[in-house]
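I have placed the structure first, in the form of structure tokens, so that the comments after it can refer back to it.
Excluded from the complex is one protein chain; the other protein chains are retained at their positions.
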Amino acid sequence: MSIRYGSLAVLATAALTLSAIAVFGQEAERKGIPAPPGHVFKTIISGYQFRTKETRALQDDDLENPGFLAVERAADMWKTVDGGEGKSCMSCHGEAETTMKGVGAAMPKWSEKLNKPVNLEQQINICRTDHMKAPPWAFKSKELTDMTTFVRFQSRGMPVAVKTDGPMSPWFEKGKEIYYTRVGQLDLACASCHEKNNGKFMRADFLSQGQTNGFPTYRLRDQRLIPLHERFEGCMFDVRGVPYKPLSDEFLALELYVAWRGIGLPVETPSVRN
Amino acid sequence: MADKPRIKLPKEAKKGEIIQIKTLVSHLMESGQRKDAQGKPIPRKIINKFTCEFNGKPVFSCVLEPAISANPYIQFDARIDEEGTFKFAWTDDDGSVVTAEEKIALKA
Partner (left out) sequence: MGAINRRQAFLLGGGFVALTVMPMAANAEPSNDAAEMIKKFTGGKEAAKGKITLDLPEIAENGNTVPLALSVESPMTADNYVKEVLFVADGNPNAGVATLMFTPLSGKAEASIRIRLAQTQNVIAVAKMSDGSLFTERKTVKVTIGGCGG
């Protein structure tokens, strides 16, 4: 314990030294899309643009991209019967390549039945419990992350297109509030890094806009696919805060709000990130 | 390692042509350097060998150590003198072997 807390002051100082001098040479070529009126950014830029050429190359080739191992596993699972109803995903939805096109780009989406928004992981589990009579998959399980990746992949190249009005608007506002609230012992909000300081280094880490268009993403650090709420958890942990629970209302609101911050960006799932 | 290996190579080639082969398999490549939550070392479990043969003749192979990243990617080349079948094999520390085959034809 003494080691851990003894270095806390040192750590906090280091983490807050957001270096403005060191910028990757690739900045000039960091391309984005123009943001709609009233957006926080002038240009919306995918996390892809903030990564090194080596990391981009891993994403650029579908054979070299390890995220496709998940896509292929889930493509088989899509056709596999599971649960008491004797159904597979395919029994109701047919070929994912056509029926799931665009679905992942519009998540989270309002559910009339639940009177709240649901994200892709939740919708997959609703299908399993309600329609297949199969047990839900645990968050972070290989199965749920694989299937989420597979469904999102069917929207690859399509623009992120979440709806934020109507019944979604209080959820949008809640997500915005979370985004700008400083948390943890390091006292940082999402905005501290990803809005005010993207394009700069925080210690050894090059900060992006924190866009979600590539999730679930294959992280080099973890050498596996990471679902969005696990990344949210990681960010909150890194600032030494107490993370919200994955699939909680708080993270769902944040997912909606952050998706809007990247509105129009092409879906890149499965992307490759640091 | 139940997943199908991912392999990419052309379906046909001219006689004498050198083709590129890309392979990717799903594997944790547990290095033996990590510890679990109780502080006990997690035993090493990696793919330690990869071989590629064409019509029974060795083309390329490698011995892998724990310093190879998870989900090993191996890219190499092969000269095509005749039509035939590539055989690929990945050997796990536990002795299991995952194999795959790909055919290639000669372009007229």
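Letters A and B name the chains as they come in the text, with residue numbers starting at 1 for each one.
The working rule: a contact is a pair of C-beta atoms (placed from the backbone, for glycine too) under 8 Å apart; a residue touches a chain by one contact, two chains touch by 3 or more.
As the structure is a prediction and not an experimental result, all values here were calculated from the model.
> Out of A:G83, A:G199, A:G234 or A:P266, which residue would touch the omitted chain in the full complex?
A:G234
> What residues on chain B make contact with the chain left out of this view?
18-19, 31, 33-35, 37-39, 54, 57-70, 72-79
> Touching the hidden chain in the full complex, which residues of chain A are there? Just list them.
Touch with the absent chain occurs at residues 1, 3-4, 7, 10-11, 13-15, 17, 51-52, 54-55, 57-58, 201-205, 220-223, 234-235, 237-238, 274.
One rule holds in what follows: only the chains that are shown with their structure count from here on.
> Distance between chain A and chain B based on Cα centroids, please, to the nearest Å.
So the centre of chain A lies 31 Å away from the centre of chain B.
> Mind listing the chain B positions that touch chain A in their complex?
Within the complex, chain B contacts chain A at residues 3-4, 6, 8, 22, 24, 26, 28-29, 69-71, 73, 75.
> Mind pulling up the chain A residues that touch chain B in the complex?
Those in contact with chain B are residues 61, 63-64, 66, 68-69, 72-73, 223-224.
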